[in-house]
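This part shows chain A:
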Amino acid sequence: MKKLVVALGFAASCLLGTPVLADWAKTVADAKGQTVYFNAWGGDPRTNAFIDWVSEQMQAHYGVTVTQVKLSDTAEAVSRVQAEKAAGKDSRGAVDLIWINGPNFLAMKQAGLLAGPFLTDLPNATYLDLAPGSAATTDFTIPTEGYESPWRLAKFVFAYDADRVNDLPEDMAGLGAWAAAHPGRFTHPNPANFMGATFLKQALVEMAPDPEALAKPVTDAAYAQQTAPLWAWYDALRPNMWHHGRDFPENESAQAQLLADGETDFAMFFDPAAPAAMIQQQVLPPSVRVWVPKDGSIGNMSFVAIPYNAAHRAGAEVVANFLLDPATQAHMQNIDVLGSYSVLDPAKLDAAAKADFAALPSAPALPTLADLGPTLPEPHPSWMTRITEDWAKRYTQ
Partner candidate 1 sequence: MIAARALFLLLLGAPVLIGAGLTLGTALGWQPGIGRFDLGWQGFAQAVALPGFASSLRLTLITGIGATLGSLAVSVPLGVWLVGKSGAVRFLTPLLAVPHAALAIGLAFLLAPSGWAVRLISPWATGWDLPPAVTTVGDPWGFTLILGLMLKEVPFLVLATLVAAGTRDIAGQMAAGRALGYPPGQVWRLMIWPQLYPALRLPVLIVLGFSLSVVDMALVLGPSNPPVMAMQILRLFGAPDPAMAQPASAMAVILLGVMALSLLAWLAGERAIAGLGRIWLRQGRRGRRGAQLAGPFMAMIGVVLGLGALGALLLWSVATFWRFPNALPSGFSGRLWGSADWLAPALSTLGLALASGTIALCLSLFWLEIEDRTQRRLHLGWLIALPLLLPQIGFLQGLTTGFLWLGLPPGPLAVIWAQLLFVFPYVMIALAGPWRALDPALLATAASLGAGPTRRFFAVKVPMLAAPIATAVAIGIAVSVAQYLAVLLPGAGRVRVLATEAVALASGADRRLAAIMALMQAALPLIGYLLALTLPLWLHRNRRGLRGGAT
Partner candidate 2 sequence: MFARLSLTVAPGETVCIMGPSGVGKSSLIAHIGGHLGRGFRSVGSVTLNGVDLLALPAEKRGVGVLFQDAQLFAHLSVGDNLAFGLRAGLRGRVPRQRAVAQALEQAGLAGFEARDPATLSGGQRMRVALMRALLAEPRAMLIDEAFARLDSGLRAEIRGFVLEHIAARKIPALMVSHDDQDALAADRVLQLRP
């Protein structure tokens, strides 16, 4: 059977003259029967449920089993691959596919821990805007060079309880004044966590005297200059925060729980649909709404990557491709499923796919694309590393 498929693939490649597709038929054949260990942050039940759905679909259509390895931090998977390399385990690694972004991607790419480039091997990559510098080919200003495949859109938003907050600030600077008027009612996740770092980056992008400087790797001089307003603002904000800014929720989920409990009035997410989804899950009260600073918020795409020593590389590629399927993306964007915004370029979709997206249901806490405002570019990852280290030095006593 395998030979037959290979032969068919070969025939197809002869007919179409596209070696990519020939390889793809072989990849699909190789993938059959594999178990793909998808290392993905496991803190969001809806995402976990979506991955379960992906697993079912993969099983039904490709004979591939997808097992989610639920991480509490993506760095766990990175260090796992590093440990395997350390132990000389250069094949049959434990990690097949990682949901990855920014610094983790940079660390793995620089250390030669990633397989690829593979993105253009995926048939569904044709639905992406792959122009140089586009969101689908850039991860925190780092060109992905085909070592990552996007799967969902991430954009920084705040969530607040509209029943309690009726004097929303306009921007990050205004948030300082709001916290002064409502001491103890605001906090952010620990910047050691991705979401806490994103909060600081959002403030940095808004306050840096020269936002252009953030796109380049950080230098001491640039750092001092660009972050001075940020730290001045933060020094004023911190004493007015929850627990006097001495203790922070571990991640965005813990922060959302604080909002649900009424311990604080704001939560923050990197998925604009998360609050609506959590209302549906009866985790957040129905009065929660999304707020975005008036000049917009930073955003990027979430990617998946394959470690260099993945035991089931073919299966991992088939999963990455399936995630980019227009039908998968429309299913994912459905608020009743996951509500995550699609990464596909609407201009490249056919009419049927466009209709699928247009028919998706709405919800009061679900922002429209217009509500979300402009997407601000991510700073170069070296900034994030520097800011979080500096924050730890400044505020860990």
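Basically, contacts are C-beta pairs under 8 Å (C-beta built on N, C-alpha and C of every residue); 3 or more make two chains touch, one makes a residue touch a chain; residues count from 1.
Keep in mind how these were chosen: all candidates are chains of the complex that A comes from, given by their letters.
Predicted model, so just to flag it, every value in this text is computed and none were measured.
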item: Touching candidate - 1 or 2 - for chain A as found in this complex; value: 1
item: Candidate 1-touching residues of chain A, taken from the complex the two chains share; value: 37, 39, 42-45, 48, 52, 69-73, 75-80, 82-87, 89, 94, 103-104, 107, 111, 183-184, 190, 192, 242-243, 246-254, 256-258, 260-263, 278, 281-283, 285, 392-393, 395-397
